[in-house]
Structure formats: C-alpha cells, structure tokens
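Have a look at this one.
The complex appears here minus one protein chain, its other protein chains still in place.
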Amino acid sequence: MNSSRIPIRKEERPPRLIDDEGRRVDGRLPDELRPIKIEVGVLKNANGSAYVELGRNKIIAAVYGPKELHPKHLALPDRAVLYCRYHMVPFSVMERKSPAPSRREIELSKVIREALEPALFLEYFPRTEIDLFIEVLQADGGTRTAGITAASVALADAGIPMRDLVAAVAVGKVEGRIVLDLCDIEDKYGEGDMPVAMMPNLGQITLLQADGVYSPEEIKEALKLAMKGIMKIYEVQKEALKRKYIELKREVEEDYGKK
Amino acid sequence: MNSSRIPIRKEERPPRLIDDEGRRVDGRLPDELRPIKIEVGVLKNANGSAYVELGRNKIIAAVYGPKELHPKHLALPDRAVLYCRYHMVPFSVMERKSPAPSRREIELSKVIREALEPALFLEYFPRTEIDLFIEVLQADGGTRTAGITAASVALADAGIPMRDLVAAVAVGKVEGRIVLDLCDIEDKYGEGDMPVAMMPNLGQITLLQADGVYSPEEIKEALKLAMKGIMKIYEVQKEALKRKYIELKREVEEDYGKK
Amino acid sequence: MNSSRIPIRKEERPPRLIDDEGRRVDGRLPDELRPIKIEVGVLKNANGSAYVELGRNKIIAAVYGPKELHPKHLALPDRAVLYCRYHMVPFSVMERKSPAPSRREIELSKVIREALEPALFLEYFPRTEIDLFIEVLQADGGTRTAGITAASVALADAGIPMRDLVAAVAVGKVEGRIVLDLCDIEDKYGEGDMPVAMMPNLGQITLLQADGVYSPEEIKEALKLAMKGIMKIYEVQKEALKRKYIELKREVEEDYGKK
Amino acid sequence: MARSSEEIISSLDKAKIISLLKRGVRLDERRLDEVRPITVETGVVQKAEGSALVKLGNTISIAGVKAEIGTPFSDTPNEGVLIVNAEFLPLASPSFEPGPPDENAIEVARVVDRGIRSSRAVSLEDLAIIPGKKVWIIYVDVYVLNHDGNMIDASSLATIAALLDTKIPKVKVIDGENIEILDEWVPLPVRDRPVSVTIAKINDTLIVDPGLEEENIMDCRLTLTVNEKGEICAIQKGIGGSLTLEEVYRAIDLAEKAAKKIREALPPLPNLENVEWVVREEKEEKE
Amino acid sequence: MARSSEEIISSLDKAKIISLLKRGVRLDERRLDEVRPITVETGVVQKAEGSALVKLGNTISIAGVKAEIGTPFSDTPNEGVLIVNAEFLPLASPSFEPGPPDENAIEVARVVDRGIRSSRAVSLEDLAIIPGKKVWIIYVDVYVLNHDGNMIDASSLATIAALLDTKIPKVKVIDGENIEILDEWVPLPVRDRPVSVTIAKINDTLIVDPGLEEENIMDCRLTLTVNEKGEICAIQKGIGGSLTLEEVYRAIDLAEKAAKKIREALPPLPNLENVEWVVREEKEEKE
Partner (left out) sequence: MARSSEEIISSLDKAKIISLLKRGVRLDERRLDEVRPITVETGVVQKAEGSALVKLGNTISIAGVKAEIGTPFSDTPNEGVLIVNAEFLPLASPSFEPGPPDENAIEVARVVDRGIRSSRAVSLEDLAIIPGKKVWIIYVDVYVLNHDGNMIDASSLATIAALLDTKIPKVKVIDGENIEILDEWVPLPVRDRPVSVTIAKINDTLIVDPGLEEENIMDCRLTLTVNEKGEICAIQKGIGGSLTLEEVYRAIDLAEKAAKKIREALPPLPNLENVEWVVREEKEEKE
C-alpha cells in the first residue's frame, strides 16, 4: 500500500489483448494451450516429485508420505490427512514477494488440497499424513492449476493409489472472449479468470473458481473449453509418467545386466 | 504513532464536562447510570450467553464448558481452568483497531477472569476448562465492567454454579467530582477512571483498578458510589435471568401443551 | 532501513585506531585484554549463574537443570538436550534494540550452544534438558565470547559435570594488525573480528568464526593470540569459582559455628 | 486440515439426512431450493461508518466498515483500497479457537471480496482523493457470531449490507495538495449488490443454503455470486468432493433464483446522482 | 492461565504460613507491614540514557531508558511518548519460559505505566520538539532478573529510578523545521516519584510486599501507587479472590505508610529550574 515504491520492471497493458485475427498477446489462438513440459521424479529425497513448465510458469511439486502424523491427536481413525502447501518463492514474480505465506497462498493451499482429495484413496492409510509441497519458482498466470497438474503427477510418482489423475487449467475472459490458459498479462488486464481442475477420465470437476463477470452461457462455454485443455494436459501427464516408468525399467534392466 | 493519519471523526472536548447544575455531557446527574439493557441466551451454540447495552456500549458474552481441556497437561487436578478472552471488534471504536489482541486487551482478559473466578465453584469441575468470550461490538467507556456484567449473566445462563453474580461499573473523577458510570468522553477527558466489580450479595470486591489521582477520602466516596451503581445493575441482571427462565418455562409448557 | 532516524549518540570513527606507539583507542597494547571481572552465583533462583564484566560488557548467565523436558517427544534417549538463549536487553546498545530475538541472536544462540556442548557430559543425563540463558546487559564488542566465558562458569556453578571449562575471546584485525579482545569501536571500524572459544586444558577449539579478510598466516597469528588471551581468562574463571567455593565453605562453617 | 470434532457426525445422522433428501425433504423441513429466513439490520454500530447484522436462520454475522485516508497500492494509484477481513469468533461455535484467521476464515474473506471486486460493487475510482498519493482505504471486518452453517453467504450479505449503510465525509483538496475533511457525509459509491449463494452437494442431491448438519456431511459446496443483472461474478468450489458439468449448470440455475430472493432482504442501492466525494479548490495564486 | 508448577505448594507450607500470620509473624520474620530491604543502584548501564538495578529482598529488576526522536500519537500531537515494556527473563525463575511477554508481564508493564502516567511523573509536554511532528520517544524496558515475589513493586521502583537517572541531549529547532542535537545533556523532566505498594491478602490477613512463598498462596493482591503528596495514582487488584471495602481502606493505609519508606531509597527529583529541553532559533530571513 505504498505508492512511493518505484517499480523497476514495467508490464504495461498492450493496446490490444486479442488482434483482428483472433491472435492473443503471445500469438496463441483462443483455444490454444501454452507449451507444456512435465518431468517426473526430479527430487531425490521426496517419495514423489514432478516439475512442470507451462509457458513461463516453473513449478515443482513434492510428496512425502504416507507417514506417521504428529501430534497424534490430529490423526484420523479412518483415513490419511492430506496436507498441502502452495508457496511462491520471493523472486518468482515481478515485485519481490515476502517469503511468509500470504492470505492468497493460504487460500490456494486449501483449494488445491480439496481439488486433489477426491482423487485419492485416503481411506487406505488411516492415521497417517500425506504431505504435498508445491513451489512456484516462476509465476506466469495459472500457477494454481499448473500446481495441481504437477502435484497430481507427484502423487502418482509417490505411488499413492488414485482414482484418476487430476489435470487443471485456467480459462478466462479477455476482451469479451472466452480463452484457454491465460498468461499473466491476460490474467492481469483481462476481464476474468476461471481455474478448473478435473479427473478427466471420470468427468468430475474437483476445482472451480472464478472472478470476473459471466453470463450462465459464458460459464458453459468456458467449462467446455477448459475440458478441452484439460484433456491435452492429461495426455502430457500420462506421457511423463510412462517415460519415467520406461526409464526406471531400463535402469533396472541395466543394473541386472551389470551383474 | 503516526500523526500523518487524518482522523475522519472528531471527538472534541466539550468546554464543560459538568455544568453548573451538576449535569454531565449526556445530561446525567453524577450518581446516575446510563440506560442499561440485558438479554440472556442470545447465541444458540454457546452453553450460555448474554448481550448488554449500557449507553452506547454493545457487548456480547458467551460461555462454553465445562469441557475437556487440551493439551491435557494444562488441566488442573482440583478445579476447572477459567479461560477468558476480552476482545474489541475493529469497528467498535472511532479509529479502526487491529483485530489482533492488543496489550490492553490481554491485560483486561486477565483482570476480568480474576474478577469472575471468586464467584465460581471451579472446584466442582476438576480437569476441565470453562471458556468465556467477551466481544465488544461498540465501545463507549466502561467496556470491561459492562463485559463483566454480561459475562456473569452468561455464566449463570450456562448453568455454572456461582456463589453470587458479579456486577460491575466504573466510577471516576470528572472536573474534580466523583461520578458514576463514565461515558467515553468523560473517560477520555476526565481526570480518572476506577472500574469496580463486586459480588453484591456478599459485599466482596472482585475487581478494582484505577487511574487518575485520588485522596484516600475520594477513593472511599468512589467505592460507595460504585456500590450504589452495582446494586442497580445487579437488579437488572437478576431481572434478565428471571425473564429468560419464565420464557423457557412458557416454551416448555407450550411444548407440553402441543402434545 | 530508515535513515530519517536521528541518532542521539554519535560514535565517530577516531582518526587512528592504533597510534604510532602501538596503543589502541583505549590505550591497550595489541595483545592486551580489557579488565575482566567474574562473579559466581549472582542469582538465587538459578541452579548456577555468573556475571562477567569485560571492558564495558556486562553479561549475566544462568543455568537451570538438568530437568524434565517438555514436550517429551523432544527428549533424547541417550543424552541431555542443551538449550541456549543469547539475548541482548534493548538498552544494552547505543540504538534501542527490539526485545524480540533478531536473526543475529538466533545464530549466536546456536554457536554458543555448540561451543559449550563439547565440554559437557550430556550423556550423564538422558531424557533431560539443561537450559542456559545469557543476557547482555551492556554490549561493548565480544559479547558472544564473554557470554561463553560466563556461561561456562554458570554451568560449573550448577554442578554440571564438565571435561574442562570453556573460555573465549575475540581477536581481530585493526589497521592491518592482529589484536586481542576488540572493543566495540574496533569491532565497528576495524577490518575483521574472529571470536574463538577453547577448552584450554585440552587444547580444543570449540568456537571459531570470522569476518574480515585474512591470509592463512594471519589466521595462525590470530589463533595464537586468542589462545594467549583465553589462558588468562581461564585463570580468572577458575579464581572466581574457587572464591565462591571458599565463601560457601566459610558460610557453612559459620552456620555450624552458630550452633 | 483435520476435520474438527463437531464435524464427526454419527453415521446414523448422515443416513437420516440422506434418506430425507431422497424424498426431497430436509432436516429442518425446508425445500431443497429454500433459503432460511433472513433478517438484515443496518446501522447497528454507530461508531462504524457503516454496519449490518445479518441472521441467516441461526447463523449470525456482523460486518462493520471503517474508512481512513491512506496511500494507494502502487499498481492502482488512481483507486481507493477495499480490504475485507473475516474472522470466526470463538463465541460462535465450540469448534472455533481464538487466534488469527485460519484457512477457512481467509477463504470466506477472499470469496466475499472477490464477489464485490468482480461486480465492481464499490467504484474504487471514486475513492481516489489525490491520485497516486491519497485515497480512501475502506476496511470491512466481518465477524461470525453464531455458526449454524453457510458462513460464506451470511458474511457476504453482512458485508454488502454494511457497505450500503456506509457514509463517509466529503473531502476538499486545496491546490491539489492539502486535504480538508468536511462535515458533509455522503454514501459510499455502491453500484451493485452482489449476492452469494452456496449450494451443497450431498450424495448427488443439490441443496441451497446448507445448515450446519448438512455442511457436516456434504460432499462439496459450490458458491456462486450473482450480480444485479443476474450474471455470475464469482465462483468457489469448496471441500473435497467433485461435481459433474451438469451439476454445475443446475447449481447456477438454483443460485440465480435464490439470489433474487435473498437480494430482497438488502437495502436499496444509494442514490448517487450528483454525489461528489471530493471537491477541488484552487486558492488564488501567490504572487 | 494455569498456575505454574512453582505455585503448587504443599498444603503443609500453606498451613504453616497461615498459622504464623495468625500470630502476626511471617516466614522470613518480617512484620506484616514491613517491606524487604531495598537497594537502588542507578547508572548501571552507561549506554542507556538512564538505568537502575533494584533489589527488593532477592527480587531483582533492571530498567533501562532509551530515547529517540519520532512522531507523536495522533491524539496527543503536542506531547512526547513514553512506552513501558516489561519482560520476565527466563533466567529469573524456573517457571518463566522464553518468548514474548505473557499476560503477567504485560500486567506489570501496564500497572507501572499507569502510575507514572496518572501522577504525571514525566511531563510529556516538555518533550514535544516540533509539535505534531517530532517529539521525544522515551522507552523504558524493565527486566526481572530474579523473581522472589512482588515483581510489580520491584519493576515500578526500577522504572522510576531509571527515569530519575535519565539525561537526554538538548535539541535545537531551526526555523521550526530542522533539528540539531546539541551536546548538552539535560535531565528528563521527572516531576513526581510515584511508588507502588503491593498488599497481599492471605486468609483475611493483609501483608505488605509479599515474598514468593506468600504470593504462591495469597488469595489476592492489591497494588496501590502513591505519589509524593500521598495521593493514590493507580490501583490494581490481581489474582482471583476478593476484598471487602474495609480491607481496601486498610490496604490504603498500609500503602501510604510503606510508600514513604520505600521512596527514601530513590534518588531525589532533578532540579528542573531553568532547564530547557528545546531551544528554538530563527535564521535570518532569506531575501
């Protein structure tokens, strides 16, 4: 709340967010995803981990558990507790963010947890805790959904039994049009942001939020577009997990070969 | 500590706090209480609750317990622990108050607890906790004493066995005179404030504080005036409890009537 | 980070920190300690305590324990936990320090603990805690080392079995020369500070830190000078403990004498 | 993170609620799409610039507005600042603990804030006094006094009612630099009345405005905030559990209808024609 | 909230103390109205603007004063600011834990502060430098080093002694705007020496200056702060338990007498005649 701060990087609003040919600020069409890359098992210590790049987003997720829960009176007799922390490193954004969790980060940690819970068989691990940590190393719009995409892969990598993967993407409204996968300039200067997560195979929505103003029809259009994007992301998730599995297989075989 | 803040509501000192006829800023005589209203059982979830209006003070008190105390090593083997939190909502005062407890609120929570403890048979409930929450919705001078008045009724409403009710009022010194029940202008611009709580039937003082300068004789005069006010408040407390009891009786009878 | 603060006490850099005759700002020679005074058993409640004056440093240390550790899951099955808190009172320095522990105080609490641990037979007291509190009442350069000197005496006073006392002193670099026991002006305007703690009788270094730039040879010179200072301090520590013992003996004898 | 004690409900109660819902009936005899009785009382705290006490059945929220003059955010130098803070008071429920707002209270505050911000309910550009330097800072503090389910809608309603009740003093700016607070009080520029409606899903049934027992067993909730035009201006899915697309569409229908009903409990929008929040005066040039 | 371990005293000890008190005798052989031996040493910390170490029996408090130039509170623009902070150091007692001040330490700070403020011991209006803009901020930090009962009186005494010991530099204000700190140090404007006296009630007996064992079993305490004229300038009842009117009157008598005695241990009031804290200078007009 201090306007005396002089910003050293300016992100000015471009004159148009969508041009006459329907191209967006980064050249994408309204229903086009940004380039996405997923790597599995990037951290040695975690039971499962994944790294996601989506546009300039760089996000890492790690899973520890199931493990004993301290203090014990917080344990649940009939299922595991899922703990989730979404966090942005201070240099992930234009203006340095305090390392302490903001109200925004606390809310997002909650909705991300609630977006993943429906996919997990938490009842298989009573009295335990599964810890999920999401670190945003660079933020470029859509970090919560990219974080869910990463987290879901990390949970699978940790061998936590799941009903389905959870894939997520944000849709939104930019110059009156519903578009897929907002980048940060669209997020900042557009008219609305609607993050969606689904279990794609089960057709179940596990996260839905929105700001901005929408007619009921626009919401329907947005959700359909989101589903389209989610299906693509789902494929990339599965690819990444398969790749890890194949690598693992090769390593194991090589190990045997050695002997 | 920032004088750059521009106050949007001015509470200027009136030229006189007591006029030639002995009338105070709000027209009261020196030994006159402000209008008082007490309602019992205003909150459904609490085991006991009360709402007090005294002048423009609006205060709500709620009691939960006796209940199990966590963590257990804080429990006492021979009596219940009374926990008390006095809190002002941010918009209860002219200048917005931070919602976090101030040092003042921490001190008042302590002295209020200590003003009520002597009235309670805490030894009847070993190893348990009784929680008392006082929220000041609007503050107008004398909130701690009005809070005690409310809390004592809420404790009775919760069925906690008591030696006596505790009734409380502030007296003080305004333009050299000892007056009863200071309003906030008198509190701010007067010469002293002396909050007093008593178990009226037992003649026992359970809270006594003062700021300002007093001769020993003035203290005696002030305490006598406080007792007078306390007796009136005590009647209103008993009235309120009786009314609740009668209503309850009627409801019960009506319920029986239905059948 | 607020230059609008107007300092009311100026500590200006003297034109020379060492004069042509090798005298330092307070008249000492490079290898000279400041006057030191140690008193044992200055606090009645603590199991052990010591007060140290070194130059204008005034430091008090107290030990409680070995005692039961709460919460119990922090206890170690094979040894006592040593807890250490180094703290400066707000008025111990030129510019008032916030009473909350700073990052500096947290680091120093850690290195002081680690400087004392090697001297203690912690394995004699499994599942317990030994608490060590160091309060800097006035700071004059070298508070961490003077704090260790005090703490070690307080531990001995508490009867905690020790391999050796720990004695400590800072050396440093001032106008290119290695000097013993920096005072605060030398600490502030000199080129480097190197706090050292040892178990003098065992020839073991238990604390070693440095800022400033040193050639390997300068480090050797500095460590030798530190050892020299430490030996002197060690003598004062033992003197102080002996004095306490003699006093105690006299008191006991007098008590018997009375009878 | 762990469900609080109150939420551990016997499987008996759960079975009962579900079997009632299957017959289209609720524990408290409401219809599935029926909101509990609402009362909105404004002006309850005279020392606040605006205030409202809302009862939604037995859920009680109080909101108060305080206004100050302060510095704008660096990325919106020409707008006033609106800050919504929500707290669950320990007197409201045996499951609330004293302490700073937890994730649940923060979620409520942020959902309420989002509805107001998206609908541009308060036109913040009217609250700039000296652009880039001095603007109105509007604090809304919402406190839940009794928790009987659906704190989001109760808090949202209390917030917008308190904003509608708010008056701030007109401000004079002299020579673009000096501020004088006038003794003429004007309504806050409130231009929409967004209403949030929470739908709970219990075992494939959608119900409007869940009560506490319903919340304790719901699979998930969806909150939709609806503006005066019937547009959706904020969405928040909460609690683990999931929804199909069709369920989302049905929830939107339910919310649209309920919002109209709920809005009737609110005071009308203020008449802002000819209202000025800042007057500017240039003193004669010094020679 | 819960009594600390140290306060759980065997009923044997309690019985012993009470039976002694019935015969007018105390554990440490003091009379009922007798204060423990007091020593007050000022100037113990040279880097502080003022300091004092107080021993009240085996209870030890140290207070230090630091002065800064800062901004006044908005409701008292023409007064300096005095802030009293008290902490119970963990080295003072096995029952103290490291951490920010708890309710007990806060109570001590506020009672000490109240006595000084009510008696106008420090004339804050002398500490305004540029009214509304720059004033002296006087911090007093009181630390209890050893707790053997009655920390309020020990801390109160250390505070007033440290204030009496305090010197601040004279300040020059040039053209009503610029501040220059001069090298001439003047005493703080201390104009009264309020003394607090704590009376404990144990089983209907009133005793002055309770020691730790007495505090552990007392029914309640009443602290009365007495100014130079013998007027009462602050009262604080503490600890559950209650008092009759007559007991309050007796406590006042006891406090009046003890205060006179205790005040003898304090340094005298400074001579403030002809002392100026701020000098104002107008530079020649620029043409």
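Which chain is which? They are A, B, C, D and E, in the order written, and residues in each are numbered from 1.
In this text, contacts are C-beta pairs under 8 Å (C-beta built on N, C-alpha and C of every residue); 3 or more make two chains touch, one makes a residue touch a chain.
Remember, it's a predicted structure, so these values are computed and weren't measured experimentally.
The absent chain, not drawn in this view, touches the displayed chains A, C throughout the complex. As for the chain not pictured, it touches chain A at residues 5-9, 43-46, 49, 56, 58, 60-62, 64, 67, 85, 87, 89-96, 99-100, 131, 133, 135, 137-139.
If you put the missing chain back, the residues of chain C touching it would be 1-5, 7, 74-76, 81-83, 103-104, 106-107, 109-111, 113-114, 117-118, 192, 194, 199, 202-216, 219-220, 223, 227.
Definition applied: only the chains that are shown with their structure count from here on.
In terms of their C-alpha centroids, the spacing between chain D and chain E amounts to 47 Å. With each centre defined as the average position of its C-alpha atoms, the distance from chain C to chain D rounds to 57 Å.
Chain B and chain D, compared by their mean Cα positions, are separated by 31 Å.
Touching two or more other chains at once are residues 5, 7 of chain B.
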